[in-house]
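Read through the structure below, which is laid out as structure tokens, and then see the notes.
Excluded from the complex is one protein chain; the other protein chains are retained at their positions.
Chains here go by letter, A and B, matching the order in which they are written, and residues are numbered from 1 within each.
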Amino acid sequence: MSAAPDHNPTFAEVTLMQRLDKALPVLLIPLLVVIGLLAIGNPSSWLTLTVSGLAMGMLIFAMASGFTLVFGLMDVINFGHGAFISVGAFVGVSVLAWLGTWTEAPSLMLNVLAVLFAGIAAMGISGLLGWGFERVIVQPVYGAHLKQILVTMGGLIVVEQMIHVIWGPNEIFINRPEMLKGAITFGAVAIEKFRLLAVAVGLILFVAMRLVLKRTKIGLIVRAGVQNGEMVQALGYRLRLVFIGTFIAGSALAGLGGVLWALYQEVVTAGMGEHMMVLVFIVVIIGGLGSVEGAFIGALLVGLLQNYVAFLEPKLALISNIGLMTAILLWRPQGMLPVVKAK
Amino acid sequence: MSDPILRLSGLYTDIAQYHILQGVDLEVPRGQVTMLLGRNGVGKTTTLRSIIGHWQARAGSITFDGADVTALPVASRVKAGMGYVPEDMGIFTDLTVEENMRLAARSGPLDAARLEWIFGAFPALKTFWGAEAGNLSGGQKQMLSIARVMAEERKLYLIDEPTKGLAPAIVSTMSRALRDLKEQGASILLVEQNFAVARALGDSVAVMDDGKIIWTGEMAELAENKALQEQLMGLSMEVH
Partner (left out) sequence: MLTKLLSGDSPRSVILSALLIAVLVCLAFAPFLFPGVRALETAATICIFIVLAASYDLLLGYTGIVSFAHTMFFGLGAYGVALASTHMGRGFDALIVGTVAGAVLAAILAAVIGLFSLRVRAIFFAMITLAVASAVAVLVSQMSGLTGGEDGLNYKIPRELTPAFKLMDDKLFGVRVNGKLLNYYLVFLASFALVLVMLRVVNSPFGRVLQAIRENDFRAEAIGYHVVTYRIIATCLSAAIAALAGSLYAIWLRYVGPDTTLSFEIMLDILLMVVIGGMGTIYGAILGAVLLVLAQNYLQDLMEGAVPAVEGLPLLPELLSPERWLLWLGILFILSVYFFPTGIVGRLRKPRA
């Protein structure tokens, strides 16, 4: 027999090191917030920007979470993920227009209900589209990254063009529901109401997702599947079903992100999904492909940085995110919290 | 005891362009430990992977507990009663020991009595119950991988090299646990390179070479016949 591994490793120390390792990325968020304050100087503008950065981050996270899980589970790169964002936005906006009497009424409850319905409709349609997309576009190209990238990109274009066919060639401007317009002011600080709602929705989403992933059996299966899909099957679970479920859920979340993003920007275009995918890619790359926590941290970093830089030097906003990605990849080439694939 | 729990007939499995299994015929009797022996690279792991379904056989059939499972997906074979411990242990390192065990109990919560039995065999797992499995030592990971398959009653246990690379102290813990399993009347198909362990556990033996079974018989017969060992495996196996 050759030398065997140590039977009694220094267990506590390893944990401490690893904890530190995992905690570092989280600490980047407060670090960025503090740097933002120093750079901006004016606390009230800083607070406004921080809230809108967090809101943006939460929405990007909603869009990115499905993408990263789908990759983690089945090694599928879905460049067409942006299609669900756009479709969700258009469906949601149509529902809001249809519920015009609710959105125009000066009642917070009716307004929120309208947004809720729009969100549910968007999730439903995007989820359905995701199901079809998985069957028609993704399934025939399992295991072939090159074809996956090409075919899902083709799928994105087709869906985008169909949006033009259905909803017309132009962008649609929308009004936020009556009570979600304007800002709440605390002294000198003005914070848009809708951004607060977006932060709240994003937080609820993140907490709910964490609970599902940590506490439920299905979450356990998904987390295990991201690491070692073969073993999950060998324990008797149908990985394929789990994957389809995740794909649909991820598409639905992208759709929800789409509606909220449309309300955030007050405009929808067929190309918005494609544009958001640029941010989604940056977020999942810096977060570590396949990692939900990583995507969350990455999304907040991107949202905050984008807002701070847009205030300081508008032209550099998008480039600043490329800079962030470069810096993080220099620090950790696999992203902040890469998923350890057990092979 | 008449019909075997598992029968492979004329099993051919390809991996990419390589023909790894070239007509494997094997019967695993109920309530016994069958050792699958042979040099490295003759197809032992591929045989186990074909049985559980990670590789789809190109030709031949797999009969499990009287039913043909050749075309079934992995999950259905597990549901039918197979349990599998892969050579690389397949530990979910990001999950805790507890979560690994919960996943292993497919049909519901962990059975308390079983858990006591597992903790009895592997006390380390109790100590590190809430810890991330990635932080376990190699031996503890191997214990966890065996514990997972013990978490539910299986009709057949497929175990690939459970003592590979382990310190002697842990090898004996492992063999004790497997003996325990055997004494409960389990049917086990075990791939093992450590002949001492194989001899202590095995009832019958199948020896593989070049993708085929070249010899089957009783463990006692092989254990006493050095010449046969050398002839079958091309090397004399060290006996500790």
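Here is the rule we go by: contacts are C-beta pairs under 8 Å (C-beta built on N, C-alpha and C of every residue); 3 or more make two chains touch, one makes a residue touch a chain.
In this text the structure is predicted, and so the values were computed from the model without any measurement.
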item: Contact list for the unshown chain, restricted to visible chains; value: A
item: Residue of A:151, A:174, A:295 or A:337 in touch with the missing chain, whole complex considered; value: A:151
item: Of A:285, A:309 or A:337, the one touching the omitted chain in the full complex; value: A:285
item: On subunit A, residues whose C-beta touches the chain left out of the figure; value: 77, 79, 137, 140-141, 145-147, 149-151, 153-158, 160-162, 164-165, 169, 274-275, 277-278, 281-282, 284-285, 289, 315, 318-319, 321-322, 325-326, 329, 333-334
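We take it that only the chains that are shown with their structure count from here on.
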item: Interchain centroid distance [CA atoms averaged], subunit A/subunit B, Å; value: 42
item: Partner subunit A, residues of subunit B touching it in the complex; value: 52-54, 73-75, 78-79, 84, 86, 88, 90-95, 99, 102-104, 106, 128, 131-132, 134-135, 137-140, 148, 165-171, 194
item: Subunit A to subunit B touching residues, read off their complex; value: 1-2, 4-9, 11, 14-15, 18, 217, 220-221, 223-224, 227-228, 230-239, 339-340, 342-343
